[in-house]
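One structure coming up, written as structure tokens, with questions to follow.
Removed from the display is one protein chain of the complex; every other protein chain stays in position.
In this document, chain identifiers A and B correspond to the written order of the chains, with residue numbering beginning at 1 in each.
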Amino acid sequence: MRRTRARTPAELVGAEPEPEFRLTFDGRPIRGLPGQTIAAALWSAGILTWRTTRVHDRPRGAFCGIGACYDCLATVNGRPNRRACLLPAAPGDVITTQEGDGHAALDG
Amino acid sequence: MLTRHPLDVVIVGAGMVGAACAYYTSRSGLSVAVVDRGPVAGGTTGAGEGNLLVSDKVPGPELELALLSASLWQQLSEELPEGIEYELKGGVVVAASEDSLATLSATAAGQREEGVEAHHLTPDRLRELEPHLAPHLAGGCHYPQDAQVQPALAAAELLRAATRAGALVRPGEEVVGILRSREGAVCGVRTTRGELRAPVVVNAGGTWGGDLAALAGVNLPVLPRRGFVLVTEPLPRLIRHKVYAAEYVADVSSGSAALQTSPVVEGTPSGPVLIGASRERVGFDRTLSVPVVARLAARAADLFPVLADVRVLRAYHGFRPYLPDHLPAIGPDPRAPGLFHACGHEGAGIGLAPATGLLIAEAIRGKRPVLDLAPFAPDRFDATCHVP
């Protein structure tokens, strides 16, 4: 590991990323970089929560970062319960805060 | 360690049936101890779906037991905390073809004569009760008396109530011997921690009840009949009743060791949908069977296409205590005076537990039981097992 101290992670690894793209979170545009996960794009935008829990309606976001804890479940392009920490972000992705089990659409 | 207080009854097994026996015996004023080598609800109870069904029983002694139990469960639901998740949700039995519907209707007619509520369902009415059912089903039958309970919590709460009535509950204590008096009567048990003396020992050992019987020197041919359950991700209340296919009844009563699967699907108050039911006699094999799980999934998706995209989080298995004629052993064992059996309920133990507990309590107290115990006689297999 180099003994450098960078101002940002991108600077540390000398990142020369491909062009960024747009996606939205609850209607608000955010930026994504090719190869980033949904969770990484959200963190980049300063967003830490994108789900509320089933029982107590509490906010949650990425926790374990490796797909083991399922705390980061999000609704992406209308599909609920996607692991944001594993799912690559794609141009135009529509991410919405997932409420509870995420299946309200089935109820009724 | 020797218990100083004299006990009237030692119940072996802290599953649903043992818990119900403890509840009814302790509340009838008897001094009771419950021992189990594992934890509360650690065997088949913890692996059950909590079915309290009358719909899957054909007229006969088991149906009488189920009807008695159904009313007892209603009483218990008022006495025990809400946490046991008792729901009088009703069962819906579904027939895919006209033939199957005809058989189902004939079964229902027989059940009605015994006091079962059973309502014929047209395809339209079926969809009203369960909007997510597959189209093109021939019809079905609605059984409003079918109910569900969370079995581990129900067993634990029954034991807590028994404890309040004075019962001792001792999990993690294995029975290694049955004590007999000089005259041959059962007079307690020897456990890994000492002796528990009592004039009555109740075998509520479930799938392992045959082993306990053997400790007393008597034959009770309980065999494990394995079943898998799939548990989905939490969902809204898509499925309102306990829903199963008409052929389930035939599978339950089959004597074959081979695999049977018929779809049994139901929602739970906590969200996940439970999917059963498979039956196979493969001993105590604990490995996941991919073909069985696949068949369960396929049949459930046929019945409820809405579930196809839903994820299954977990699969688990349990071993139903199977006796060759599909009836439990309930009552005193003439071969070992003082020994009572309350086991071998196969997949119906949760549902049949209260009636079993009540009958056992009555039998111990020498009262005339409300149901005839003859069909459940523990020694009924001796004639066929007799070696000349």
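Here, contacts are C-beta pairs under 8 Å (C-beta built on N, C-alpha and C of every residue); 3 or more make two chains touch, one makes a residue touch a chain.
Rule of thumb we're sticking to: contacts and distances are computed from a predicted model.
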item: Chain excluded from display, named as in UniProt, from "NADH-quinone oxidoreductase subunit J", "Thioredoxin reductase", "Septum site-determining protein MinD" or "Protocatechuate 3,4-dioxygenase subunit alpha"; value: "Thioredoxin reductase"
item: Contacts of the hidden chain among displayed chains; value: A, B
item: Sole contact to the chain not displayed, among B:V58, B:V176, B:A214 or B:L313; value: B:L313
item: Residue among B:V169, B:V252 or B:I330 that touches the chain left out of view; value: B:V169
item: Listed residues B:A108, B:A300 or B:I360, member touching the removed chain; value: B:A300
item: Positions on chain A contacted by the hidden chain, ascending; value: 1-18, 33-37, 39-41, 43-44, 48-49, 53-56, 58-71, 73, 79, 81-82, 85, 87-88
item: Touch list for chain B against the chain that is not drawn; value: 14, 38-42, 46, 152-153, 156-157, 159-160, 169, 171-172, 230-234, 270, 272, 275, 287-288, 290-291, 293-298, 300-301, 307-316
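In this section, only the chains that are shown with their structure count from here on.
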item: Length of the line joining the C-alpha centres of chain A and chain B, rounded to whole Å; value: 46
item: Residues of chain B defined as touching chain A within the complex; value: 233-238, 271, 306, 311
item: Interface residues, chain A side, partner chain B - complex; value: 54, 81, 100-101, 103-104, 106-107
